[in-house]
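Inspection log for the structure reproduced underneath, given as C-alpha coordinates.
Here the complex is missing one protein chain, while the rest keep their positions.
Letters A, B and C mark the chains in the order given here, with residues in each chain numbered from 1 onward.
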(Lines give C-alpha, C1' and ligand atoms only; values in the text may rest on other atoms or scores of the structure.)
Protein backbone atom coordinates (compact mmCIF):
# COMPACT_ATOMS: atom_id res chain seq x y z
CA UNK A 1 0.00 0.00 0.00
CA UNK A 2 1.18 3.50 -0.82
CA UNK A 3 -0.28 6.45 1.13
CA UNK A 4 -1.05 9.13 -1.44
CA UNK A 5 -2.96 12.37 -1.18
CA UNK A 6 -5.13 12.82 -4.27
CA UNK A 7 -6.34 16.34 -4.96
CA UNK A 8 -9.03 17.50 -7.41
CA UNK A 9 -9.42 21.10 -8.54
CA UNK A 10 -11.12 23.27 -11.15
CA UNK A 11 -14.39 21.33 -11.04
CA UNK A 12 -12.95 17.81 -11.03
CA UNK A 13 -13.98 17.58 -7.38
CA UNK A 14 -17.57 17.37 -8.66
CA UNK A 15 -16.68 13.99 -10.25
CA UNK A 16 -15.33 12.72 -6.95
CA UNK A 17 -18.32 13.32 -4.73
CA UNK A 18 -17.38 16.99 -4.15
CA UNK A 19 -14.16 15.97 -2.43
CA UNK A 20 -11.23 18.28 -3.06
CA UNK A 21 -8.72 15.93 -1.44
CA UNK A 22 -8.65 12.23 -0.56
CA UNK A 23 -6.05 10.45 1.55
CA UNK A 24 -5.78 7.17 -0.33
CA UNK A 25 -4.08 3.84 0.38
CA UNK A 26 -3.31 2.51 -3.06
CA UNK A 27 -2.23 -1.11 -3.49
CA UNK A 28 0.92 -1.72 -5.53
CA UNK A 29 2.20 -4.81 -7.31
CA UNK A 30 4.88 -6.51 -5.26
CA UNK A 31 8.37 -5.57 -6.36
CA UNK A 32 7.08 -2.57 -8.31
CA UNK A 33 6.80 1.08 -7.34
CA UNK A 34 3.46 2.78 -7.88
CA UNK A 35 3.20 5.01 -10.96
CA UNK A 36 1.01 8.03 -11.61
CA UNK A 37 -0.78 5.95 -14.27
CA UNK A 38 -1.72 3.35 -11.66
CA UNK A 39 -2.76 5.98 -9.10
CA UNK A 40 -4.98 7.59 -11.73
CA UNK A 41 -6.60 4.31 -12.71
CA UNK A 42 -7.13 3.49 -9.04
CA UNK A 43 -8.85 6.84 -8.47
CA UNK A 44 -11.10 6.21 -11.47
CA UNK A 45 -12.04 2.72 -10.30
CA UNK A 46 -12.43 3.46 -6.59
CA UNK A 47 -13.28 7.11 -6.09
CA UNK A 48 -15.00 8.40 -9.21
CA UNK A 49 -18.71 8.84 -8.63
CA UNK A 50 -19.65 10.35 -11.96
CA UNK A 51 -18.94 10.27 -15.71
CA UNK A 52 -15.42 8.78 -16.09
CA UNK A 53 -15.03 10.39 -19.55
CA UNK A 54 -14.68 13.75 -17.79
CA UNK A 55 -11.59 12.43 -15.99
CA UNK A 56 -9.74 10.07 -18.31
CA UNK A 57 -9.41 9.40 -22.01
CA UNK A 58 -8.01 5.96 -22.75
CA UNK A 59 -5.28 5.23 -20.22
CA UNK A 60 -4.30 8.87 -19.66
CA UNK A 61 -5.97 11.97 -18.40
CA UNK A 62 -8.53 13.73 -20.64
CA UNK A 63 -7.42 16.82 -22.59
CA UNK A 64 -7.65 20.00 -20.51
CA UNK A 65 -6.53 18.38 -17.24
CA UNK A 66 -3.16 19.19 -15.73
CA UNK A 67 -1.53 16.52 -13.56
CA UNK A 68 0.89 17.47 -10.81
CA UNK A 69 3.16 15.40 -8.63
CA UNK A 70 3.96 17.30 -5.43
CA UNK A 71 2.98 20.62 -7.02
CA UNK A 72 5.12 20.01 -10.09
CA UNK A 73 3.78 19.51 -13.62
CA UNK A 74 4.02 15.77 -14.35
CA UNK A 75 5.69 16.59 -17.66
CA UNK A 76 8.78 17.39 -15.56
CA UNK A 77 8.61 14.08 -13.66
CA UNK A 78 7.96 11.46 -16.32
CA UNK A 79 4.20 11.79 -16.91
CA UNK A 80 2.36 8.45 -16.69
CA UNK A 81 5.51 6.61 -15.59
CA UNK A 82 6.39 9.01 -12.76
CA UNK A 83 6.86 7.09 -9.52
CA UNK A 84 4.66 7.83 -6.52
CA UNK A 85 5.91 7.17 -2.97
CA UNK A 86 4.41 7.36 0.51
CA UNK A 87 3.38 10.91 1.39
CA UNK A 88 3.35 12.16 -2.21
CA UNK A 89 0.54 14.32 -3.54
CA UNK A 90 -1.00 13.80 -6.97
CA UNK A 91 -3.14 16.72 -8.12
CA UNK A 92 -5.59 16.87 -11.03
CA UNK A 93 -6.55 20.38 -12.17
CA UNK A 94 -9.08 21.06 -14.88
CA UNK A 95 -8.18 24.16 -16.87
CA UNK A 96 -10.86 26.85 -16.57
CA UNK A 97 -12.19 28.97 -19.43
CA UNK A 98 -14.68 31.24 -17.72
CA UNK A 99 -14.37 34.90 -16.95
CA UNK B 1 24.79 23.56 13.72
CA UNK B 2 21.10 23.64 12.93
CA UNK B 3 20.00 24.34 9.36
CA UNK B 4 17.14 26.81 9.59
CA UNK B 5 15.36 28.87 6.97
CA UNK B 6 14.76 32.39 8.28
CA UNK B 7 12.09 34.40 6.48
CA UNK B 8 11.36 38.14 6.72
CA UNK B 9 8.13 39.72 5.53
CA UNK B 10 6.08 42.91 5.74
CA UNK B 11 9.08 45.21 5.46
CA UNK B 12 11.42 43.36 7.87
CA UNK B 13 13.39 42.23 4.81
CA UNK B 14 14.60 45.84 4.57
CA UNK B 15 16.42 45.35 7.90
CA UNK B 16 18.15 42.24 6.56
CA UNK B 17 19.71 43.64 3.44
CA UNK B 18 16.51 43.21 1.41
CA UNK B 19 16.63 39.45 1.84
CA UNK B 20 13.25 37.78 2.18
CA UNK B 21 14.74 34.42 3.14
CA UNK B 22 18.09 33.23 4.45
CA UNK B 23 19.27 29.63 4.76
CA UNK B 24 21.16 29.79 8.02
CA UNK B 25 23.49 27.41 9.88
CA UNK B 26 22.99 28.36 13.50
CA UNK B 27 25.39 27.03 16.14
CA UNK B 28 23.81 25.41 19.20
CA UNK B 29 25.15 24.73 22.67
CA UNK B 30 26.19 21.09 23.00
CA UNK B 31 23.54 18.99 24.63
CA UNK B 32 20.86 21.63 24.05
CA UNK B 33 18.33 22.01 21.27
CA UNK B 34 18.13 25.36 19.55
CA UNK B 35 15.24 27.64 20.63
CA UNK B 36 13.42 30.34 18.69
CA UNK B 37 14.90 32.87 21.15
CA UNK B 38 18.42 31.78 20.20
CA UNK B 39 17.63 31.76 16.47
CA UNK B 40 16.26 35.29 16.77
CA UNK B 41 19.29 36.55 18.66
CA UNK B 42 21.56 34.89 16.10
CA UNK B 43 19.72 36.62 13.26
CA UNK B 44 20.06 39.96 15.03
CA UNK B 45 23.79 39.49 15.64
CA UNK B 46 24.72 37.96 12.29
CA UNK B 47 22.24 39.08 9.65
CA UNK B 48 20.74 42.38 10.70
CA UNK B 49 22.17 45.24 8.65
CA UNK B 50 20.07 48.06 10.03
CA UNK B 51 18.43 49.43 13.20
CA UNK B 52 18.06 46.47 15.59
CA UNK B 53 15.27 48.26 17.51
CA UNK B 54 12.99 47.65 14.52
CA UNK B 55 13.47 43.89 14.98
CA UNK B 56 13.76 43.17 18.70
CA UNK B 57 12.82 44.76 22.01
CA UNK B 58 14.78 43.35 24.93
CA UNK B 59 15.19 39.62 24.40
CA UNK B 60 11.97 39.17 22.41
CA UNK B 61 10.58 40.45 19.17
CA UNK B 62 9.37 44.06 19.02
CA UNK B 63 5.62 44.76 19.26
CA UNK B 64 3.86 44.40 15.91
CA UNK B 65 5.94 41.46 14.68
CA UNK B 66 4.41 38.01 14.36
CA UNK B 67 6.74 35.03 14.73
CA UNK B 68 5.94 31.73 13.03
CA UNK B 69 7.53 28.32 13.31
CA UNK B 70 6.81 26.30 10.16
CA UNK B 71 3.88 28.56 9.24
CA UNK B 72 2.33 28.32 12.71
CA UNK B 73 2.00 31.21 15.16
CA UNK B 74 4.74 30.72 17.79
CA UNK B 75 2.13 31.26 20.50
CA UNK B 76 0.93 27.73 19.63
CA UNK B 77 4.46 26.23 19.86
CA UNK B 78 5.91 27.73 23.05
CA UNK B 79 7.00 31.20 21.93
CA UNK B 80 10.62 32.00 22.83
CA UNK B 81 11.22 28.47 24.15
CA UNK B 82 9.90 26.67 21.05
CA UNK B 83 12.51 24.20 19.76
CA UNK B 84 13.94 24.58 16.27
CA UNK B 85 15.26 21.54 14.38
CA UNK B 86 17.05 20.96 11.08
CA UNK B 87 14.86 21.98 8.14
CA UNK B 88 12.50 24.16 10.19
CA UNK B 89 11.41 27.58 9.03
CA UNK B 90 11.20 30.58 11.34
CA UNK B 91 9.27 33.50 9.87
CA UNK B 92 9.09 37.10 11.09
CA UNK B 93 6.17 39.14 9.75
CA UNK B 94 5.66 42.80 10.52
CA UNK B 95 1.98 43.67 10.72
CA UNK B 96 0.99 46.22 8.08
CA UNK B 97 -1.26 49.22 8.64
CA UNK B 98 -1.45 50.79 5.19
CA UNK B 99 -4.34 50.80 2.76
CA UNK C 1 -43.43 31.97 -7.30
CA UNK C 2 -41.45 32.40 -4.08
CA UNK C 3 -41.92 28.80 -3.06
CA UNK C 4 -38.37 28.73 -1.68
CA UNK C 5 -39.16 31.68 0.58
CA UNK C 6 -36.01 33.47 -0.44
CA UNK C 7 -37.75 36.83 -0.63
CA UNK C 8 -35.92 37.92 -3.81
CA UNK C 9 -37.89 39.73 -6.49
CA UNK C 10 -37.68 39.02 -10.22
CA UNK C 11 -35.17 41.78 -10.90
CA UNK C 12 -32.89 40.49 -8.17
CA UNK C 13 -33.10 36.97 -9.56
CA UNK C 14 -32.11 38.25 -12.99
CA UNK C 15 -29.36 40.49 -11.68
CA UNK C 16 -27.73 37.84 -9.48
CA UNK C 17 -28.53 34.87 -11.70
CA UNK C 18 -24.85 33.92 -12.22
CA UNK C 19 -24.40 33.54 -8.47
CA UNK C 20 -27.77 31.88 -7.98
CA UNK C 21 -27.12 29.14 -10.57
CA UNK C 22 -23.86 28.33 -8.80
CA UNK C 23 -24.65 25.12 -6.90
CA UNK C 24 -22.35 25.87 -3.98
CA UNK C 25 -23.96 29.30 -3.53
CA UNK C 26 -27.55 29.37 -4.73
CA UNK C 27 -30.62 31.40 -3.96
CA UNK C 28 -30.53 31.10 -0.18
CA UNK C 29 -26.97 32.44 0.05
CA UNK C 30 -27.92 35.28 -2.30
CA UNK C 31 -30.95 36.06 -0.14
CA UNK C 32 -28.68 36.29 2.91
CA UNK C 33 -26.46 38.78 1.07
CA UNK C 34 -29.48 40.84 0.10
CA UNK C 35 -30.69 40.91 3.71
CA UNK C 36 -27.18 41.57 5.10
CA UNK C 37 -25.19 44.71 5.85
CA UNK C 38 -21.49 45.61 5.85
CA UNK C 39 -19.65 48.60 7.30
CA UNK C 40 -16.54 49.58 5.32
CA UNK C 41 -14.15 51.75 7.30
CA UNK C 42 -12.08 53.65 4.75
CA UNK C 43 -12.90 54.47 1.14
CA UNK C 44 -9.30 54.30 -0.02
CA UNK C 45 -7.13 51.66 -1.66
CA UNK C 46 -8.70 48.72 0.18
CA UNK C 47 -12.20 50.14 0.48
CA UNK C 48 -12.49 50.88 -3.26
CA UNK C 49 -12.70 47.29 -4.54
CA UNK C 50 -14.31 46.06 -1.30
CA UNK C 51 -17.21 48.49 -1.66
CA UNK C 52 -17.62 47.95 -5.41
CA UNK C 53 -17.69 44.15 -5.17
CA UNK C 54 -20.02 44.13 -2.17
CA UNK C 55 -22.39 46.52 -3.93
CA UNK C 56 -22.25 44.41 -7.10
CA UNK C 57 -22.81 41.19 -5.13
CA UNK C 58 -26.03 42.60 -3.72
CA UNK C 59 -25.27 43.21 -0.04
CA UNK C 60 -28.49 44.90 1.05
CA UNK C 61 -27.01 47.75 3.05
CA UNK C 62 -23.50 49.22 2.86
CA UNK C 63 -22.07 51.81 5.21
CA UNK C 64 -19.01 53.74 4.06
CA UNK C 65 -16.89 55.68 6.55
CA UNK C 66 -14.20 58.20 5.70
CA UNK C 67 -13.27 61.74 6.58
CA UNK C 68 -11.06 62.88 3.75
CA UNK C 69 -11.61 64.20 0.26
CA UNK C 70 -10.37 62.64 -2.96
CA UNK C 71 -6.96 63.80 -4.17
CA UNK C 72 -5.37 63.11 -7.54
CA UNK C 73 -2.59 61.08 -5.91
CA UNK C 74 -5.22 58.68 -4.47
CA UNK C 75 -6.55 57.54 -7.82
CA UNK C 76 -3.63 55.30 -8.81
CA UNK C 77 -5.10 52.80 -6.33
CA UNK C 78 -8.50 54.15 -5.22
CA UNK C 79 -10.43 53.13 -8.32
CA UNK C 80 -13.87 53.84 -6.87
CA UNK C 81 -13.17 57.57 -7.35
CA UNK C 82 -12.82 59.35 -10.68
CA UNK C 83 -10.84 62.42 -11.69
CA UNK C 84 -14.04 64.44 -11.55
CA UNK C 85 -14.36 63.50 -7.86
CA UNK C 86 -11.14 65.22 -6.80
CA UNK C 87 -12.13 67.45 -3.88
CA UNK C 88 -15.31 65.47 -3.15
CA UNK C 89 -15.65 63.71 0.20
CA UNK C 90 -14.43 60.12 -0.23
CA UNK C 91 -17.44 58.50 1.43
CA UNK C 92 -19.79 60.48 -0.82
CA UNK C 93 -17.80 59.70 -3.95
CA UNK C 94 -17.61 55.99 -3.10
CA UNK C 95 -21.32 55.80 -2.30
CA UNK C 96 -22.12 57.42 -5.63
CA UNK C 97 -20.12 54.74 -7.49
CA UNK C 98 -21.80 51.95 -5.53
CA UNK C 99 -25.25 53.32 -6.32
CA UNK C 100 -24.40 53.65 -10.01
CA UNK C 101 -23.48 49.96 -9.96
CA UNK C 102 -26.53 48.84 -8.01
CA UNK C 103 -29.48 51.13 -7.30
CA UNK C 104 -31.35 48.33 -5.53
CA UNK C 105 -29.16 48.42 -2.42
CA UNK C 106 -28.97 50.98 0.36
CA UNK C 107 -25.70 52.90 0.70
CA UNK C 108 -25.12 55.00 3.81
CA UNK C 109 -22.30 57.53 4.17
CA UNK C 110 -20.58 58.41 7.42
CA UNK C 111 -18.49 61.48 6.73
CA UNK C 112 -17.12 62.21 10.18
CA UNK C 113 -14.60 59.36 10.11
CA UNK C 114 -14.33 56.46 12.56
CA UNK C 115 -13.67 57.75 16.07
CA UNK C 116 -13.84 56.45 19.65
CA UNK C 117 -16.98 58.56 20.00
CA UNK C 118 -18.94 56.95 17.14
CA UNK C 119 -17.26 53.54 16.75
CA UNK C 120 -19.59 51.41 18.88
CA UNK C 121 -22.75 52.99 17.57
CA UNK C 122 -21.58 52.59 13.95
CA UNK C 123 -20.47 48.96 14.25
CA UNK C 124 -23.71 48.03 16.01
CA UNK C 125 -25.70 48.93 12.89
CA UNK C 126 -24.02 46.37 10.60
CA UNK C 127 -23.54 42.59 10.40
CA UNK C 128 -19.92 42.54 9.22
CA UNK C 129 -17.14 45.15 9.42
CA UNK C 130 -14.36 45.63 6.85
CA UNK C 131 -11.20 47.32 8.10
CA UNK C 132 -9.98 49.26 5.09
CA UNK C 133 -8.21 51.91 7.15
CA UNK C 134 -4.62 53.02 6.84
CA UNK C 135 -3.20 53.55 10.30
CA UNK C 136 -2.53 51.70 13.56
CA UNK C 137 -4.76 53.65 15.99
CA UNK C 138 -7.80 53.17 13.76
CA UNK C 139 -7.01 49.45 13.41
CA UNK C 140 -7.02 49.01 17.20
CA UNK C 141 -10.19 51.07 17.47
CA UNK C 142 -12.07 49.04 14.86
CA UNK C 143 -11.03 45.76 16.46
CA UNK C 144 -12.08 46.95 19.92
CA UNK C 145 -15.48 48.10 18.67
CA UNK C 146 -16.04 44.74 16.93
CA UNK C 147 -15.16 42.92 20.17
CA UNK C 148 -17.41 45.17 22.23
CA UNK C 149 -20.42 44.69 19.97
CA UNK C 150 -19.68 41.18 18.73
CA UNK C 151 -19.20 41.61 14.98
CA UNK C 152 -16.81 39.69 12.71
CA UNK C 153 -14.07 41.89 11.26
CA UNK C 154 -12.41 41.45 7.86
CA UNK C 155 -9.00 43.03 8.16
CA UNK C 156 -6.79 43.88 5.20
CA UNK C 157 -3.62 45.90 4.85
CA UNK C 158 -1.15 46.74 2.12
CA UNK C 159 2.07 48.63 1.69
CA UNK C 160 4.77 48.57 -0.94
CA UNK C 161 4.25 45.26 -2.72
CA UNK C 162 3.11 43.38 0.43
CA UNK C 163 -0.42 42.58 1.53
CA UNK C 164 -2.08 40.86 4.50
CA UNK C 165 -5.60 39.56 5.11
CA UNK C 166 -7.36 37.90 8.04
CA UNK C 167 -10.72 37.71 9.81
CA UNK C 168 -10.85 38.74 13.48
CA UNK C 169 -13.52 38.25 16.14
CA UNK C 170 -15.12 35.29 14.42
CA UNK C 171 -16.71 32.23 15.99
CA UNK C 172 -15.84 30.70 19.33
CA UNK C 173 -12.06 30.92 19.16
CA UNK C 174 -11.16 33.57 16.57
CA UNK C 175 -8.72 36.13 17.99
CA UNK C 176 -9.01 39.90 17.75
CA UNK C 177 -6.29 42.33 16.65
CA UNK C 178 -5.19 42.82 20.26
CA UNK C 179 -4.89 39.07 20.86
CA UNK C 180 -2.18 39.07 18.20
CA UNK C 181 -0.64 42.43 19.01
CA UNK C 182 -1.44 43.33 22.63
CA UNK C 183 1.27 45.98 22.61
CA UNK C 184 1.21 48.62 19.86
CA UNK C 185 4.29 48.98 17.68
CA UNK C 186 6.27 52.17 18.14
CA UNK C 187 5.07 54.93 15.85
CA UNK C 188 8.33 54.80 13.89
CA UNK C 189 7.64 51.17 12.93
CA UNK C 190 4.37 51.98 11.17
CA UNK C 191 5.00 52.77 7.53
CA UNK C 192 2.18 54.58 5.77
CA UNK C 193 1.37 54.47 2.06
CA UNK C 194 1.89 58.21 1.82
CA UNK C 195 5.48 57.85 3.03
CA UNK C 196 6.61 54.37 1.99
CA UNK C 197 4.53 54.14 -1.16
CA UNK C 198 2.35 51.34 -2.44
CA UNK C 199 1.93 49.68 -5.80
CA UNK C 200 -1.69 50.53 -6.59
CA UNK C 201 -2.85 47.07 -7.50
CA UNK C 202 -1.69 45.56 -4.16
CA UNK C 203 -4.50 47.07 -2.05
CA UNK C 204 -6.68 46.16 -5.04
CA UNK C 205 -5.95 42.47 -4.53
CA UNK C 206 -6.40 42.65 -0.75
CA UNK C 207 -9.56 44.79 -0.91
CA UNK C 208 -11.15 42.38 -3.38
CA UNK C 209 -10.29 39.50 -1.06
CA UNK C 210 -11.88 41.47 1.80
CA UNK C 211 -15.11 41.61 -0.21
CA UNK C 212 -14.83 37.83 -0.68
CA UNK C 213 -14.46 37.25 3.06
CA UNK C 214 -17.42 39.52 3.83
CA UNK C 215 -19.52 37.59 1.28
CA UNK C 216 -18.51 34.32 2.94
CA UNK C 217 -19.36 35.61 6.42
CA UNK C 218 -22.75 37.00 5.38
CA UNK C 219 -23.79 34.06 3.23
CA UNK C 220 -22.43 31.31 5.45
CA UNK C 221 -20.71 29.76 2.39
CA UNK C 222 -17.07 28.64 2.54
CA UNK C 223 -14.46 28.83 5.29
CA UNK C 224 -13.67 32.34 6.50
CA UNK C 225 -10.02 33.29 7.08
CA UNK C 226 -10.38 33.16 10.86
CA UNK C 227 -7.22 32.01 12.71
CA UNK C 228 -5.39 32.24 9.40
CA UNK C 229 -3.34 35.09 7.98
CA UNK C 230 -2.89 35.34 4.23
CA UNK C 231 0.42 36.99 3.38
CA UNK C 232 0.99 38.07 -0.20
CA UNK C 233 4.22 39.18 -1.79
CA UNK C 234 3.11 40.72 -5.06
CA UNK C 235 6.63 41.25 -6.41
CA UNK C 236 7.55 37.58 -6.05
CA UNK C 237 4.03 36.37 -6.80
CA UNK C 238 3.92 34.44 -3.53
CA UNK C 239 0.72 33.68 -1.60
CA UNK C 240 1.13 32.15 1.78
CA UNK C 241 -1.37 31.27 4.48
CA UNK C 242 -0.27 30.78 8.08
CA UNK C 243 -1.98 29.48 11.19
CA UNK C 244 -2.79 31.93 14.00
CA UNK C 245 -3.38 31.55 17.74
CA UNK C 246 -6.86 31.27 19.26
CA UNK C 247 -8.36 34.19 21.17
CA UNK C 248 -6.77 34.93 24.52
CA UNK C 249 -8.78 34.65 27.73
CA UNK C 250 -6.73 37.53 29.11
CA UNK C 251 -7.25 39.86 26.15
CA UNK C 252 -8.30 43.32 27.35
CA UNK C 253 -10.72 43.54 24.45
CA UNK C 254 -12.15 40.06 23.76
CA UNK C 255 -11.08 38.12 26.88
CA UNK C 256 -13.23 36.78 29.68
CA UNK C 257 -13.30 40.07 31.59
CA UNK C 258 -12.49 42.75 29.07
CA UNK C 259 -11.34 46.18 30.22
CA UNK C 260 -12.47 47.74 26.95
CA UNK C 261 -16.25 47.57 26.62
CA UNK C 262 -18.94 49.39 24.68
CA UNK C 263 -19.21 51.72 27.67
CA UNK C 264 -15.52 52.36 28.24
CA UNK C 265 -14.28 52.42 24.65
CA UNK C 266 -15.21 56.05 23.89
CA UNK C 267 -12.84 57.29 26.58
CA UNK C 268 -9.90 55.02 25.62
CA UNK C 269 -6.92 57.07 24.40
CA UNK C 270 -5.84 55.46 21.12
CA UNK C 271 -3.38 58.20 20.32
CA UNK C 272 -1.58 57.59 23.60
CA UNK C 273 -1.69 53.79 23.22
CA UNK C 274 -0.17 53.84 19.74
CA UNK C 275 1.86 57.01 20.09
CA UNK C 276 0.28 58.45 16.96
CA UNK C 277 -2.87 60.17 15.80
CA UNK C 278 -5.11 58.54 13.18
CA UNK C 279 -3.28 59.53 10.03
CA UNK C 280 -4.48 59.60 6.47
CA UNK C 281 -3.25 59.84 2.91
CA UNK C 282 -4.37 63.43 2.49
CA UNK C 283 -2.21 66.49 2.04
CA UNK C 284 1.00 64.79 0.90
CA UNK C 285 4.16 66.78 0.61
CA UNK C 286 4.81 67.49 -3.05
CA UNK C 287 7.16 64.82 -4.41
CA UNK C 288 10.53 66.21 -5.44
CA UNK C 289 12.43 64.44 -8.16
CA UNK C 290 15.78 65.82 -9.19
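To be clear about the criterion, a residue touches a chain if its C-beta (ideal position, glycine included) is under 8 Å from a C-beta of that chain, and two chains touch if they have at least 3 such contacts.
Remember, predicted model here, so these are calculated numbers, not experimental data.
All shown chains touched by the missing chain in the whole complex, by label: A, C.
Here one chain is not drawn; of C:25, C:126, C:140 or C:168, the residue touching it is C:25.
Within the set C:35, C:124 or C:228, the residue that contacts the chain not displayed is C:228. For the options C:13, C:88, C:187 or C:252, the residue in contact with the chain missing from this view is C:13. Within the entire complex, the positions of chain C that touch the omitted partner chain are 1, 3-4, 6, 11, 13-25, 27, 49, 52-53, 56-58, 72-73, 75-79, 82-84, 100-103, 160-161, 193-202, 204-205, 208-209, 211-213, 215-216, 221-225, 228, 230, 232, 234-241, 281, 284, 286-287, 289-290. Within the entire complex, the positions of chain A that touch the omitted partner chain are 9-11, 20, 53-54, 62-66, 68, 71-73, 75-76, 91, 93-99.
Everything that follows uses one rule, which is that only the chains that are shown with their structure count from here on.
Look at where the CA atoms of chain A average out and do the same for chain B: the two points lie 38 Å apart. Shown for chain B are the residues in touch with two or more other chains, of which there are none. Counting only residues that touch two or more partner chains, chain C has none.
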